[in-house]
Structures are given as C-alpha cells and as structure tokens.
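Here the structure comes first, spelled out in structure tokens, and everything after it is commentary.
Here the complex is missing a single protein chain, while all its other protein chains stay put.
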Amino acid sequence: MSDLVLENIGKTYANGYHAIPSIDLNIEQGEFIVLVGPSGCGKSTLLRMVAGLETITQGDLLIKGERVNDKEPAARDIAMVFQNYALYPHMSVYDNMAYGLKNRGVNKDEIDTKVNAVAVMLGLEELLSRKPKQLSGGQRQRVAMGRAMVRDPKVFLFDEPLSNLDAKLRVQMRVEIRELQRKLGTTTLYVTHDQVEAMTLADRLVVLNKGHAEQIGTPMELYDRPASTFVAQFIGSPSMNLIPTSVKSEYLQLSVDIRLPCPQLADQKLIWGIRPEHVEICAAEEADVMLNVKAVEALGAETLVHGSLQLGDGNTPNFVVRLAGHHTPKLGERLPLRVPRSAWHLFDAETQQRVEKSCN
Amino acid sequence: MSVHFPQKKLPYLLLLPQLVITFIFFLWPAEQAIEQAFYQEDAFGLSREFVGLDNFIDIFQDPQYYTSIGVTLIFSFSVAFLGMALALWLAVMADRVIRGKLAYQTLLIWPYAVAPALAGVLWWILFDPSMGPVALWLETVGVEWNHFLNGDQAMILVVISATWKQISYNFLFFLAGLQAVPRSLIEAAAIDGASPAKRFWDIVFPLLSPTTFFLLVVNLVYAFFDTFGVIDATTQGGPGVSTATMVYKVFNDGFIGLDLGSSAAQSVVLMGLVGIMTVVQFRYIERKVEY
C-alpha cells in the first residue's frame, strides 16, 4: 500500500482562481519526493494542502490509507520544516523540540529521552538551552529538523528549507538531510525551486508548471527523457538548446541549407533540442552546424561557449555548448560543431510534448 | 498576516468584552447625548420636550459659546506653540551634548507623569497673589498679579501649567526625531560651510517636519481634552468665562448649570470635531503605517 496518496487533488480559491487543477501522486513508504518548479507553480500550495494548512477543494488525500482531507494539521501525523524555520523565538532549543510532544500529552521522561536522542543525532546536545537568536543559520536549520524528527511522524514536509542558507552550507545541509532521511526511512515531501537540490535529493521528482504536474519520475528519467520543453529547460544547467524547426521529406530542416537526415518522422512542425554537454567540436568538414562565438565562460573543469548558430536563412538562434576542460575559442570565431543524433530531443511545436520516435 | 485560525465562533467571544464595554459606556452615552441635544429638559429632570434644532441654534447664537471657542483656540495654540518651542530647544541642546544625555532626559521627562490637575495646583501656589513667590516677585518689578481677578493672567497661568506638563512629551519625540536625522547630511552641510545655526534651519528642521506636524496634532488634542484638570483645579473657567474652554463648558453647563440640552448639543459639536481630528490623524498615520 502506498504511504501517501494524492488522488485528483485540486485547489480553487474563493475568488475562483484555479491554483491547482488536478494532481495524482502515489508515494511509497520511505520515498523522498521533491516538488520542483518556478515560483508561482503551486508547489508550496500543494505541500501546505498535504500539511493541512490549506483546505483541499477537490480530490482525496490519504495517509497510510486513511483519508485526512478534513483533519487538523496536528492530527495528520506529519511534521514540517519551514523556509524561515519558524522556531519559537522565546523558547529554548529543547522547548522548541519538545513543544509538539507536550501538546500531545507525552510524559516528561519520554519527551526528555526523545529530544535528547534527536539532539545527539543532529549534534545539538550543546545547544539545547540556547534561544534561537543565539544560533547560526545552519544550527537553526538543524533545530527545525530536530523539531520535525522528534515526533517520529509518518511524513516529513520540507518547504524550501535551505533557501536562507549560504551556498556552502546549503550543499552540506543537503547531504545531511538526505542521509538522515535514509537512516530514518520516513516518507518525505520536499519543495524547492532549485533544480540541483531537486536532482540530488529526490528518489522521484515532480515538476510542476502552473499547477499541473509536467512530469513525475526519477532525476535521470527526467534528464534523459524530458516529457515537455518545460521540463527540458528546467532540468539541467545550462538548460537545453531548443530550436523551432520542421521535418520535410525525411529531413530535419534546421534551415534552408542545413538539413539533417531524419527518416522515421512524417512531415510536421517540431522543436529540436540538444543539451549543451552533448554537443561536440569537430573538424570543419564534419560539422553539422557552425557556432558564431559571442562569449566564453571558463570554469576550469569545463568551458561554456555562448554564441548563435549560423542558419542560412538569416535566422541566428542562441546556442550554448558545454565542453570539458580548457578551451579558448576567440570571440567572433566560427566554431564547427557536431550534434550526435543519439542526443536529440524532439518536441511537438504545438503541444510542446515530447515526440518519441527518434531519428536514428 | 495571511495565516489564520479556522475557528468561526471563537473570535466573537474574544471581541465580546471590548464590544460590550464600548456599547455600554461609549455608544449608549453617545446616542443619549445626540438624543438629549434635541430635547429641552427642566432643571429637575421631570419633563422634557422635543425642540428640534433649537439647542444647536441657541448655542450658536450665544456669544458665550463663541467666547469659549476663542478661549479654546488661544489656549490650545499657546500651549502647542510654547510647549513645542521649548521642547525643541531643549531637545536640540540635549542632542548636542555627549556627557549626561540620559541624566538630562530623566530629569526632563518626569512631569509627563504628573496629573494635569496637580500641575495646575503646583503653579497656582507659585503664582498665588497673596503668598506665591513668583507673584510677589512680579509685584516688586511692578506687575500687579492676581489671576483670580485678571482674565489674561488666569489664561497665562493655565497655559504655563498645561505647557509644563507637555514639554516632556514633546522633548522625547523631538529628541528621537533629531537622532534619526542622518549624521552624514549634517556633516555634508558642515563641509559645504554651513554654520551650526544654518545647518539646523536648512537641514535638520525641514527633516523634522513629520515629527513637528505629528506633535502639533497631538498637542492640540491634548490641550482640547486632557487639560480639563488644569482648568478645573486652578481657575474653574474663571474669572468670568475667561478660561472656560469648550470642554470645560460642556461640563459646567451640564453639571453645574444643569442645562442638559445645551450641554448635550455642545457634546455633539465636540464629537464631530474630535471625529474630524481623529480622521486627520488617522489618515496621516495610515500613510506611514501599512495596514
């Protein structure tokens, strides 16, 4: 039986605005699910509906098989870590973690045992008597997690918990969260807008766009076979190069004079895509396309070359190439590139959905 | 705040005490005052008669009412001006000094805690014509002081008493305002060659204008309503009606003169006035504070 089930879940606000039309999701016991999408896509709303902080206006929410739509947040047996941590400023670290247990009438000794155990796990033993104000950002983050863990809930909910930390700490906490979740085996729903965070943490990702799930799958499924141009652009950095084009008489028409053989597809309008890291430099005579170099970003381990493609009809779409190691193309230089057929992604120009038939 | 508790009945319960008090002691009396303003009651309260707008017409035809308006205006603006000017001077001085700032502040703000009536009594004894040290000193320099007989002197006495108490309040707000003026602006003006006095009038005073305007409103409201004690304890509106402000007249006509209709009509006029002042004040505040 799935641990957490969203069946046709939807949200319509009192003013008639459809924040979320309908979402279905089955989450298995112990799974780490990340909801990712740009701001305003409805990911936080969805999380808060699971938490019980927003009413569900349509569908069923099941936790361990029980319908909890109308239950108070406290009765759903969930725990949540907030973006700004929401620690009670006047309570010590210990009291912050103990508050939820106290309200549930857990006896003092048991609270003490639980809080101390979690404090040890998170390295907070020394800080238990401090107030949130006296803690660093990373420590507050840990206390917020401790407060969630101490209750041993059925589901963890995280609402962009790392966005208030600096870059270095974020990476460190990311690893810690993943480790802890594995150790505890608690089903987790995690909201973020950061695709790196999403890719590294998730067992499965849900990419949300304007309130509906564009794609649900493992990070690699999403990377290898994005279901739409939206997912293609959202997953991977720098994002996928996408160029509108069409198929005519078994050729992909990049332009009047650049035609790539594509025998399996009927004539249709398409969007052709390739990830920057899949493009290769080659000798001029083997080139599929030429790149007009406009900017070079050398990052040491890799080099990003920004430019525009020279398409014969005067069309010059922007194009990014990601090369391993050092490269020093000059600005204004014409760089010959090969675009391996195996790395192509094709999307329907109308629906923006993936076209599955490959060209080779 | 965008987050709310879902309970529907609890908020009414929470509001109940405040609303009950407001209804019994604010709205009911206000309604009675308005009703009363349209009736003429005999002095013993035995019978009353509907007289329409007569009470209002009467007060606006009564020269004494205009006198009380004049007294109120002179009194209020004198208190506001004097209190603010002195407080500003002291605040500027306190802002300049480095040593002893807090001690000065402490020694200047305590009169805020003194009840207006007591302030009146304290100054009365200083100016008492037969034994007050200030009155006797004035006599030696040729001023015949007797605020029991001389209306102008009575006015001066109540203005001094009311101002004395209010200086501390104005001082605190001016000092806070001065401390909020960015140091760099003053330094820039100094480098531009402005003298300390010029810096004050060209830079600091204009930047203080929100504080000044706010204090003006507060001081006027204070002089209108909170100074009843000063007047009642020292001059009781006298001699004659030379220190009877509008608020004092409402009390005097109602409780002493037992002309309830007229007193109520005056109450209604005052309520309107306070309403306007409150809205002005609220509008001003609302612009600063986001709701």
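For reference, chains read A and B in written order, and residue numbers begin at 1 within each chain.
FYI, a contact is a pair of C-beta atoms (placed from the backbone, for glycine too) under 8 Å apart; a residue touches a chain by one contact, two chains touch by 3 or more.
Criterion: contacts and distances are computed from a predicted model.
Entry comment: the absent subunit's protein name, as recorded by UniProt, is "sn-glycerol-3-phosphate transport system permease protein UgpE", drawn from "Cbb3-type cytochrome c oxidase subunit I", "succinate dehydrogenase", "sn-glycerol-3-phosphate transport system permease protein UgpE" or "Glutamyl-tRNA(Gln) amidotransferase subunit A". For the options A:R67, A:H90 or A:H326, the residue in contact with the chain missing from this view is A:H90.
Of the options B:W123, B:W145 or B:F174, the residue whose C-beta touches the omitted chain is B:W123.
Within the complete assembly, residues 1-5, 7-8, 10-12, 14-15, 17-19, 21-22, 24-30, 32-33, 36, 86, 89-90, 93-94, 96-98, 100, 104-119, 121-123, 125-126, 128, 130-133, 136, 164, 167-169, 172-173, 176, 186-187, 190, 196, 214, 218, 225, 228-229, 232-233, 247, 250-251, 254-255, 260, 263-264, 267, 270-271, 274-275, 278, 282, 285, 288-289 of subunit B touch the chain that is not shown.
By the touch criterion stated above, the residues of subunit A touching the omitted chain are 48, 51-53, 72-74, 78-80, 82-91, 99-100, 103-104, 147.
Going forward, only the chains that are shown with their structure count from here on.
Annotation: 62 Å between the Cα-based centres of subunit A and subunit B.
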